[in-house]
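Removed: one protein chain of the complex. Kept in place: all other protein chains.
The letters A and B name the chains in turn, as written, and every chain counts its residues from 1.
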Amino acid sequence: MEKAVKKYSGFLNFLRTPTPTLIGIYIVMMLLFSLTSDKFLTIQNIKGIFNNFAVFGILAAGVTVVMIGGGFDLAIGSTAGLAGIVSSVLLMKGIEIPTPYVFIIAILIGCLVGLINGLIITKVGINPIITTLGTLAIFRGVCYFWADLNPRVYNLFVQSIGRIYLGNVFPITTLYIIIAFVVLTLIFKFTRFGRDLFTIGGNETLARLAGIPVDRIKILSYVISGFFAAIAGLLLISQLGSGRPEYGNGAELEVLTIVVLGGVVVGGGRGNYLGVFIALMIIQTITNGMVLLDVPVYLRMVVKGALLVLVIAIDAIRNKRHLQLY
Amino acid sequence: MVEIKTVEVSQKKKTRLNNTVILFIILVVMFALFSYVGRPFFFSKLNLIPMVSNLSFVGIIAAVLTMVMVSGEIDFSIGGNIGLTACLTALLLERGLPGWLVVIIAIAGGFAMGAFNGMLVTVVGVNSIIATIGTMFIWRGIGYTLTNGESILALNPVIDYIGRGMVFQVIPFPIILLVVTFVITYVIMNHSKWGRRIYAIGANPLASFLSGINVKKVKFIGFLFCGAAAALGGLVLTSLSAVGMPQHGQGQELVIISAIILGGTALGGGRGQILGTLAGVLILSVLYNFLTIMNIYYFYIQMVQGSVLILVVSTYEIRQAVARRRT
Partner (left out) sequence: MGGDKVSDNNSMILRMENITKIFPGVKALDDVSIDLYKGEVLGILGENGAGKSTLIKILAGNYIKDSGDIFIDGEKFEIKGPAEAMASGIRVIYQELNTINNLTVAENIFVGEQIIKSPLKIVDWKGMTKKAEDLLAVMNVKLDPNAIIGDLTVSEKQVVEIAKAISQEAKILVMDEPTAALSEEETQSLFKIIRTLKSKGVAVIYISHRLKEIFEITDRVTVLRDGKKVGTLKTKESDSNKLVEMMVGRDIKDMYPKRHVPIGEIVMEVNNLTAAGFDNISFNLKKGEILGIFGLLGSGRSSLVNALFGANKIKNGDIFINGKKLKIKSPSMARDARIGLVPLDRKAEGLALMMGVKENITLANIADLGKSFLIARRQEYKKAGKWVEEIGIRTPSVDQEVNSLSGGNQQKVVLAKWLESGSQIIILNEPTRGVDVGAKIEIYKLMQDLCEKGSSIIMISSELPEILSIADRIIVMSKGRFTEEYKVCDASEEGLLRSACL
């Protein structure tokens, strides 16, 4: 070997991820928006941006875990809806189960949905997108069992978890997201589960050959996703003050866009939470920008679909899938 | 050893033949059962004609989507395509365009949507599941934007005939469309060179490419015609309901894909029969029609649809696993 040893480090490897580019894009976007709209850089608006992305951010935390392992979870929206409506029913007058129990039940529901998804995907061997599309429909249907109750949330504690601003500016929900992302980053980096997850995403067959319990780890990743979906459900009823069966509808698209834009590779094995966080801010800024610019509601739907397509096209080009000959 | 194998092969052929036959037996039993439970309404002209017309629009799309799925790809955007086509049709009629021109524009729009999907998958190299989930939202979103979310009346002799016309006063016109689509796709898949290429690509895209087959072209054309078929389906649905609205076709992708897989098409491609798809479409359409006339809440029907999808794919995967264990 005549050539000198190339030196690598964690930092250099990070520079080769899409995250630095994302940071650049975000800075440019901020500049553009603040130049074109004087409402953009107001505290009021920024508070809004941050508080609005709470639900998507929490959902993205879980979906990233699943996608790093090479999976997909489209059922998060209806899982959040289910956890939300059940919790709000349990909090209703006349039932009034103590709040800690409600939280535990909501989280158990989320984890159970994740477990079901994971079991079907690993043990039966169905494509994760098809599986979670199916469970998406099923659990959305379950939400409608309680549709007629129209439960409102009067519990002050529950109301506060999604609405408090620290120091009157910084939304507590953003703190949740930061905590979740940091904890998960540490789990990715420093636990066997985390490393094995990246290995599975990189090459599942080889991971199996290396004796890694692939099925168990994948199931756990879906349970984690369900867990975060349940928390997102609780935030939804907290912020909106009631439980409605349609809560979380369509969230999977937005979250998928965020996670893929954040540099999590479709098919797994690569991605980091810093990228996801910046993607979250980019997407929310765009959404917010459309509101400020009075873009019609329905057109926003088109923009969101187009963004998803654009983002996955970039993912395909970045990973050179467009060069595939067949 | 060789002789033993020949026996196995003939048995395999028999079971494969049986699959479609079993599906048709299930259909007959279901139909009889529903006619009894749902009497007298289920087995009446009042229910049967709309049901048949409805399943025609599902079937037209399913037949063409089967070709895409055998080639190893999938198209989820069909539901959004239906919605956009319905809106487009109604809006153009509102502008006073002649019916025949509207039909041509709508079908051309379908081709355009299919071409877009095809480009994304073959040129850009995006996974077709995610790509078409994305375009599903774009198509429907455009539908909402064009109509501002409202329903628009779509009345015109040509359009009326597509969904509600009666040939010789007895046969609903959509049935004719259905039969024609199935005959064409059957001949393509079972007897043509093109169909052979589709099966080969589904069985092994790399080997097909290395045998000189233009894999991307075959896949692209599949998406192209799937878009057109969805637009035709959208026209039928618009005609049946006499309105164009962006919600048209919502959730139909689940029904259609379930029907195709129920009919024996493999998700990864390479296997699938047009007649199997026909059986799948009939079974699911009859089932959902029954649930609807029994006044079951829409969201619960959606639940059933989701369960059916998972159940059908599970059965297929489990059968594959059992077959694999045997070898």
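Everything that follows uses one rule, which is that a contact is a pair of C-beta atoms (placed from the backbone, for glycine too) under 8 Å apart; a residue touches a chain by one contact, two chains touch by 3 or more.
Worth saying up front: this structure is predicted, and the values here are computed from it rather than measured.
Contact with the undisplayed chain is limited, among A:Pro20, A:Gly48, A:Gly125 or A:Gly202, to A:Gly202.
Taking the complete complex into account, B:Leu206 is the one of B:Val29, B:Val123, B:Leu153 or B:Leu206 that touches the chain left out. Interface residues of chain A facing the missing partner chain: 1, 4-10, 13, 189-192, 194-196, 198-199, 201-203, 206-213, 269-270, 325. Within the entire complex, the positions of chain B that touch the omitted partner chain are 2-3, 5-6, 9, 187, 191-194, 196-197, 199-200, 203-204, 206-214, 270-271, 327.
Criterion: only the chains that are shown with their structure count from here on.
Contact residues of chain B toward chain A in the complex are 120, 123-127, 129-131, 133-138, 140-142, 144-145, 148-149, 205-206, 208-209, 215-216, 251, 254, 257, 267, 297, 299-300, 302-307, 309-310, 313-314, 317-318, 321.
Touching chain B in their complex are the following residues of chain A: 120, 124-127, 129-131, 133-138, 140-144, 147, 245, 253, 256, 266-267, 296, 298-306, 308-309, 312-313, 315-317, 321-326.
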